[in-house]
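Just below is one structure, and these are the notes that go with it.
Moving on to chain A:
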Amino acid sequence: MDRITEAVTCTQKQENTSGNICLCTESLCLSYGTRAALENVSIRIPSRSVTAIIGPSGSGKSSFLCCLNRMTDLSGSTTVGGSVHLGEHDIHRDLGKNPIALRRRVGMVFQLPNPFPFSIWKNLALPLTHHGVANKRELSGIIEQVLRRVGLWEEVGGRLRDSALTLSGGQQQRLCIARALVLEPEVLLMDEPCSSLDPLSTKRIETLIGQLKDRYTIVVVTHDLAQARRVADHVALFWNVDGVGRLIEQGSAARIFQHPQHELTTTYLEGQL
Partner candidate 1 sequence: MKCLFACGRITVLALVAYWIGFGSSHAGENLRLLATGSSTVAPVMAELARKYEQAHPGARIDVQTGGSSRGIADMINGLCDMGMVSRDLKPSERVLHAYTIAHDGIAVITHRDNPIDVLDRARLIEIYRGEVRDWGDVGGAAGVPIVVVNKAAGRSTLELFLHYLDLSPDQVHSDIIIGDNQQGLKTVAGNRSGIGYVSIGAALHAQQEGVPIKLLTLEGAEPTIANVTAGNYPITRPLNIVTRKPAQGAVSELLAFIHSDEGASVIESLNFVPVR
Partner candidate 2 sequence: MTDRLLTWTLGAATLVVVSLIAVIAVFLLNESLDTLNRVGLGRFFSDSGWSPTMGRFNILPMIVASVLLMAGAVIVAAPLAVLTAVFLRFYAPSPVVDTGRRIIEVLAAMPSVVYGLWGLVVLVPVIAAWQQPGASLMAGILVLSLMIFPTITIVVHSGLTAMPQRYIEASLALALNRAYMVRRVVLPAIRASIAAGVTLGAARAIGETMAVMMVTGNIVAVPGDLFDPVRALTSNIALEMAYALGDHRGALYISSLLLLAVVILLVLINEFIVSNKCEY
């Protein structure tokens, strides 16, 4: 827990972020077996806004995201050091035995749309019934509500019994977002949600993200800088330093894009532009 924090090789200027801090990590380290993937990440994610995690491939963006809802537990050989706080709870200590309770509060959307091979209805009803909603009317109420929220109701409202696999890629991804929303999480993690979609679907999802940030704290991993510019309120840049992912710089989107303070950030932004 009290890992010796090495001298951070980069400037990490903390600045006052508007609003409450919803998620923050303190000296977060992650390794797969003996191979370190993340080192010394301390980040603050403000609530009810969109935070974009940017950086080149291999800089540990997705690994970082997985730490936030303990998807890292999935493979047995991972070890996590440091701490992650959700509100006032340490997710490893306070919610230690029960990642389920954590994941109820932190939803996730993946790179590839991953609806279950069942009907649209069942995809959305499944997490609800698991968490104790048995009343059919209540179920359909919630399902209609989330489908409207992601703008799918008009498109699929009449065919909820169809297999989710018959939907287009963009629709599937919005269904997955809807599915993450049925549990009313506080945080929504999105791992490159548009990377497999065409530009039109991408635009829909981006608009959707803009609408959702009023109610949820959203963390988006993306390697598309233009997208980060379009949707993000806050930005964190990760970089692969000697094979290990590190946080280089974080701050409001406006500041990072206009006045990057770290030279790596400048290089990255210029390279992409």
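How were these picked? Simply put, all candidates are chains of the complex that A comes from, given by their letters.
Following the convention adopted for this analysis, a residue touches a chain if its C-beta (ideal position, glycine included) is under 8 Å from a C-beta of that chain, and two chains touch if they have at least 3 such contacts; residues count from 1.
Just so we're clear, the structure is a prediction, and the values are computed from it rather than from any experiment.
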Which of 1 or 2 touches chain A - same complex, any copy: 2
List of chain A residues in touch with candidate 2 within their complex: 69, 71, 74, 76, 99-104, 107-110, 112, 114-118, 126-127, 129-131, 163, 165, 176, 179-180, 183
